[in-house]
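Can you keep this structure in mind? I'll have questions shortly.
Excluded from the complex is one protein chain; the other protein chains are retained at their positions.
Think of it as A, B and C in the order they're written, each chain with its own count starting at 1.
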């Protein structure tokens, strides 16, 4: 029988479609638009140790086939999340991925330890080493293979929950950062987070975003994401989760062929909250029509010699 | 009086609009659509020491608000160019920028020496350290600050022509590669060349491009280019030339405000060969209306504190 | 479950050089819509565009929005032809607290008049006395004048250049309202931020409750992405503010809670 079920290492998903971090908060609003039984998983908004108010002023700018955001990790902090949001996410009948971001390595370790008290409600922890919108930590660690390796292995030692490492595309070689994550003990890598970009208002001669720069997401970045997913897939033994500009079932198939065991969908969910279900339906149709298990196409890309 | 004249170091331009390398070949075809007197300059197709046939098979894929190309530096070689194309370019009544790309450092030095025999016809040499479509050289040198520094200073020693260094965006820190170019003796940097990307055909499960990957250009990359131009501007003393996704006068103004002394227009010229003239007209109107010298807005971006 | 609707455009009527009223057929939205809420409308650009709901009729299944052209998206939307199907999310956001009011004063500027007109219609239905004050730049800029005049117990209009109604802004117009008319009134104001701020201060000085509808650049419009934040007073605090979502916690806020 055909199916759209996939696995990311030990985590089995109803479909390859995961809602990306920061694009559904903690799932409450989205749950008013879709049911989650055919959704592979849902990532929490990026959490920090202490609550964060996020960045001031304008946080969004539209760009050709894309958007820049500079939310800056507004979130209630990991403890509040555990007390108030985790149970709701766990009730959604899908895999729960908790996305965490730190100012420094210790933050990640501390958050992972606290989350480790709730392994029954958490299917994976996603280490966000790639948020471009906070001045400290995160992307700086995320562009250094040695820091990634050390961080991941330290976090690994405090939790039994599968660890996914979310990589930044703003590096010379994502294969190297991905390998470092694997060496540190990651169970999977997620590629990619947003590309660092800027928008300018010519009337005020100021950046549109109060944070000056922001993260570029949406269809515009898909070709870069697809290339990076394939680069990761070719060097890694652990699964790759694709992300970046996915907005329909063809995009999902492209990422899976390039090597993604599953995909995360961000901007497209923001714009069309029901799209994950539509895509799930279309993927089922595709699997049916082509009489395949969707997971069989992972990494089937045949490069030209 | 208002004007749209600009300078890039010692090179004075009728307008900030330069036709980017690889998007007008050697200007013959474009000269049937526009006259060049209000165009700042024209960059030759990327030249190599020996002629190159370029890549096999499909070389272009459309992407959301962008395109991938993998031409792979098809060109007749620098000597043929000097004998057959340079005079034509020099006759166009605009600045002539010769774009060169090498397999290794020596290639660049050799080409620069040969071009140095024609200083009367060449206003600048653009060192393409960023072509993503050839397997050897180029982008590898272009992602290493130390190799850039050495290469530029070696080329500097064999030619008196202004040297522009065209940077790749596929690096962790473009500020560092830009600084290296300046330290090597570059007269200006050009930011950015294309982002490395991939497109996949789900029916064949093959990359659309026979070269597997290609360079992403067009409006999709504008936010990344704008951010990088500003990063370069903030660390450099030499001028920055902006490039990436420019398709109208607002885009030009954004790049100039971000710090570009001039801009290069690529994909947009491909699609609308008359667009440089339209933009020139609109910039004149803007300068008129705002009673400014266009060059006065270079780097006027006020970042948020 | 909520859904993303494919609404059919029924009519697209030009009000003046810059503005148009678009009426859509979409029973789900027409039935659920309440004054103060907005819809998020697809165009060719990636992000949807938010517009306050100007009218909604559960019987006919129609709702309308007023659109002023300020950029690419609104230019395209004003050119939509009848019968076109448009993706719409809505109704979104919270509502004006009309039903609790004894008397209402609506103060609108610019595109603020559209959502206010929906509120006014509701007040009329509920037989709540209502005064309306609308400010425009000039006579060529006015819209919905007749509608407001017909529905309001009293209607004042001001123009910046004086070529229609009171010469000045809405505050100048408000000064023409007597204390007895103000008594027990709730102020609801929608328009440019500086106008709302001034009206809020004016209301504060007179001890009148005042509600405003904020505008922020939005992406999702439904509370998921946190790009549309406004600084709002923390519950139980006088000087501490927190980031609230304009789309989901607003767009209507008690003016006293807003950090302008």
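We adopt the following convention: a contact is a pair of C-beta atoms (placed from the backbone, for glycine too) under 8 Å apart; a residue touches a chain by one contact, two chains touch by 3 or more.
Please read these numbers as outputs of a predicted model, since none were measured by experiment.
Taking every chain of the complex into account, the omitted one touches B. One of B:25, B:116, B:153 or B:282 touches the chain omitted from the figure, and that residue is B:25. For the chain left out of this panel, the touching residue among B:13, B:61, B:92 or B:200 is B:61.
In the complete complex, the hidden chain is touched by one of B:218, B:244 or B:259, namely B:218. Listed here are the chain B residues that touch the chain not shown: 22-25, 28-30, 32-35, 45, 53-54, 58-62, 65-67, 69, 71, 74, 218-219, 267, 269-274.
The criterion applied here is as follows: only the chains that are shown with their structure count from here on.
Relative to the centroid of every protein C-alpha atom shown, the closest chain centre, again from C-alpha atoms, is found for A.
Between the Cα centres of chain A and chain B there is a gap of 34 Å.
Once the centre of each chain is set as its mean CA position, chain B and chain C turn out to be 48 Å apart. In chain A, the positions touching at least two other chains are 61, 65-66, 218-219. Among the residues of chain C, none is in touch with two or more other chains.
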